[in-house]
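Every protein chain except one is present and positioned as in the full complex.
Let's turn to subunit A:
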Amino acid sequence: MGHLRGKLLPPALAIVFSLLLCGVALIISGANPLSAFGAMVSQVGKGTTAVDILNSTGIYYIAALAVAIGFQMNLFNIGVEGQYRVAAVVAAVVGGSIALPTGIHTLVIIIAAAVAGAAWAAIPAILKVTRGVNEVISTIMMNGLAIGLSAYLIRRDVFGELRGNNIRTAEIPESGWMPGISFAGGGTVFGFIFVAIALGVGYWIMMNKTRFGFELRASGESSTAASAGGVNAKKMILVSMLLSGAIAGLISLPELLGRDHTFSLNFTAGIGFSGIAIALLGRNHPGGIAFGALLWAFLDKSGLALDNVGVPREIVTIMQGSIVLSVVVAYEVVRRFELASEQRRVGRELGTVGGAA
């Protein structure tokens, strides 16, 4: 029970703390914090907001899972951003240029996206394994390259076509779409949300029940102990980066398969970076990440509601930032406290004296 408290207390405290912080920020900027928070909560019931929040929760969830796989072994995959961008273009181009039966067509698009994401992540992974290049540096650079590559691929003389003011890839035929669940007037929940849930379950099983998950966690906890225990560090880096990239490749699919059916200039960017924050928030735990993604999506959508009551929407960014910071601090404090109390408990139950010299 104390175990559960240790897991839930820090995020709760962090959220309360950041609410207070934002309240102060609101008062300084001359707004009424109560009415602002009221507007944020009441927006959920209006129009398609609830469904929108759910949809972007799913997208954030996939992004955070991709980041979390790297985090589990202390790999900082900043490149999720670039990986899903490249994967989105490739998936859109592949989906728009082939004709296959319904279902199979969708499956091919999903596989293409995962392979493209993994391939983009393979470059920094191989650099790290063979040359020792730090993955933080290389994945940031790959993000820059991804923007250039995607812009090139949708040029009209490559795979792009002009529609009105927008340049985009050929539209994916209906056989490649993924149907959602429609609420009359309330919007449509992306069908891919269920894939996101399945990914979360798969992630949990992998981390807790498989040898691969054990080796991943052992490497993250102590690379020296892992190598003495027969874990091949290079293989783990390569496999976890590829896996992280493959999942990153799926980030754009809810929108691509469920709504847009094409890659265009309106592409939603920045989800990879949010994924990093949400993975931190959720402590790499599939349940924690789900909660973090929901919170993130809720705050994102609040920006609009705040605009309506005359409060600067940037307050949302402050809130997101302060939550992440205070969660990280709170977990560290609780972790140290728990380790010390565990040692006290062991000492007490054994009645030992000495041993601390």
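Methods note: a contact is a pair of C-beta atoms (placed from the backbone, for glycine too) under 8 Å apart; a residue touches a chain by one contact, two chains touch by 3 or more; residues count from 1.
As a working rule, contacts and distances are computed from a predicted model.
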Name per UniProt, for the chain absent here [options: "Simple sugar transport system ATP-binding protein", "Xanthine dehydrogenase family protein subunit M", "SpoVA protein" or "Polysulfide reductase NrfD"]: "Simple sugar transport system ATP-binding protein"
Selected from A:Arg155, A:Arg259 or A:Arg344 as touching the chain missing from the view: A:Arg344
Contact residue for the chain not shown (choose from A:Ala121, A:Ile172, A:Ala218 or A:Leu253): A:Ala218
Hidden partner chain, touching residue among A:Gly38, A:Gly103, A:Gly144 or A:Gly229: A:Gly229
Hidden partner chain, residues of subunit A it touches: 208-215, 217-218, 221-222, 224-232, 339-350, 352-357
